[in-house]
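The complex is shown incomplete by one protein chain, all other protein chains being positioned as in the whole.
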Amino acid sequence: MVRAVLRRPLGIVSASVILFVLALAVFGPALAPYDPLEGDVRSILAGPSAEHWLGTDALGRDVLSRLLAGSTLSLLSAAEAVGIGLLLGVIPGLLSVYLGRVFEWLSLRFMDSLITLPFLVFAIAMTALLGNGLHQAMFAVGILVAPGFYRVTRAAALAVASSQYVEAARLVGASPWWVVRTHLWGKVAPTVAVATANMLGAGLVIVSALTFLGIGVQPPEPTWGGMLATDLGYLFQRPYGPFIPAVLIMITVGAFNGLADALHDATDTSGARTRSRSRTNTRKELAHA
Amino acid sequence: MPDTPLLQVTNLTVTTADGSAELVRGVSFDLPRHGTLGIVGESGSGKSLTCRSILGIVPEGCVITTGEIIFDGVDVTALTHKEWLPLRGNRISAVFQDPGSYLNPSIPVGKQLAEALRATSSLGRRAAAARAVELFASMGLHDPEFVYRQYPFELSGGMLQRVLIAIALSGDPDLLIADEATTALDVTVQAEVLDVIADLRASRNLALVLVSHDLAVVAQVCDTIIVMRDGVIVEAGATTDVLGDPQHEYTRLLVDSHATYGIEKYLAGELAGV
Partner (left out) sequence: MSEPLLRVRDLRVSLGHGRARTEILHGVSATVERGEIVGLIGETGSGKTTLARSVLGLNRVDSGSIELGNTDVTLIPPRRLRAFRAEGRAQYVFQDPLQSLDPALTAAESIAEGLRVRGLPAAEVDAAVRDGIELVGLDEALGSRLPAELSGGQRQRIAIARALVLEPDLLICDEPVSALDATNRIQVLELLAGLRSVRDLGMLFISHDLGSVAGITDRIIVLYRGTVVEEGPTAEVLVAPRHPYTQLLVGSAPTLAGEGSIDREKRAELRALLAAGTP
């Protein structure tokens, strides 16, 4: 899967951007030239300069350092939400195909009801319930993205479970567990990978939205969304201000979506939208023409 | 001129787009007006590709490199998409193997036929609906009004195929191409559909190209036959000649296998039943 993705230009670009942002998140805080929480009162709302590559904000804090510090939090939170969603979605999705009608019905209805809940409102409600922290908010988001994983996994599992080769396997005495291991997993994994990449992008948007609204993180903790919010307040003095975190959010989310697309193209065996067809493919199709 | 063949295929060659493989090579045959031609071969022989070339619907990834296909004086290989429109459906028409996939599953079949009729003629809505029912009746479908209202999933394979034949004939074409049209049908239903085709041939003076991997089906319907293998014609001629005295080894293989794996060995001389 990985090799197939890296063979595509979209895959290479997306993976590079993500790795870059990841590097920022991991190494950034160590490399940050200034303490993101400490402000230099002498230079407030300064433009980009040799000392402050991206300038300073209203409290004299170095924007670059804040950005780097914020990246860790933003990415980690998105990953947290997606991780919870994966766990709560994939496993029930697989089980719903094999554990009989009752479980199937219950899990379907449960997931259906989760889908009806609006993300932000639910997240805010959760923080009211569990405390105002980003982890609580992302836990809530994780619960809400679980149905997406559930459906994707379930659909892939159903398609395989109803196939003739699975029936053939049952006819030689294979157990459901054997079927999952031998026939199901290799086909479900790519779909789940695509969903994960997409959800990471979505998760990042949600984190940014929540922190923009000031939920989950108390200032002066830096986050991309939070910076965006405060920068908007100083639009006149520093008009380019909001663009910096905004652009960073955009390209990261775009990279995740791009990765999802590349993964999908790389693993899509239905051949419906492959643009470059190999010679053998055409030959085989025509053999049945 | 009534004597010139309706369809003249000369030296048709179809290759893959990158030119790496020749899928149909130097195929030539004639089809007289009101004639019947059978094309026999297995998958990969190029028989379906030949048909698609005649219809101007060569799949993406293939290209006609040489040869001419002259239909009633016009070389169709040189036609543009626009120039094809008055031809396809009106003068040349086709039915394919899996009837279900050629119909819109969410529209009753009668409406689909009526739509085809209105596209190829100036009939109004009511007139087209009435004509559709008439056509269904002429296909041997009992209770044509009932069939008109049915959705594709509610009809059997044989009935669907007859609906498609009706649609194919709605423009009153001169040539009908049936590509494995009866392959997916039960033997008894196949017999009915072949009867319908034979009747239509007689009543409408239709020319027919019937493609099948089943030699016996072709033997039943066609006066002349060409046998294709790996993109070339290995044998051609009058059906009775070719089947009675096959020259090429592949044809002989097909004919001989009928001796072991055909019901001929049990029916030699006898009529079943009465």
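So that you can tell them apart, the chains are marked A and B in the order they are listed, and the count of residues begins at 1 in each.
In the analysis below, a contact is a pair of C-beta atoms (placed from the backbone, for glycine too) under 8 Å apart; a residue touches a chain by one contact, two chains touch by 3 or more.
These numbers were taken from a predicted model, which means no experiment stands behind them.
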Missing chain: touched chains present in the view: A, B
Sole contact to the chain not displayed, among B:D18, B:D143 or B:D186: B:D186
Chain not shown: contacting residue from A:S16, A:S49 or A:S175: A:S175
Touching residues (missing chain, whole complex) on subunit A: 163-165, 167-175, 178, 182-183, 186-187, 269, 284
Where the missing chain touches subunit B, by residue: 42-43, 156-157, 186-191, 194-195, 213-217, 219-220, 243, 253-255, 257-258, 260-267, 270-274
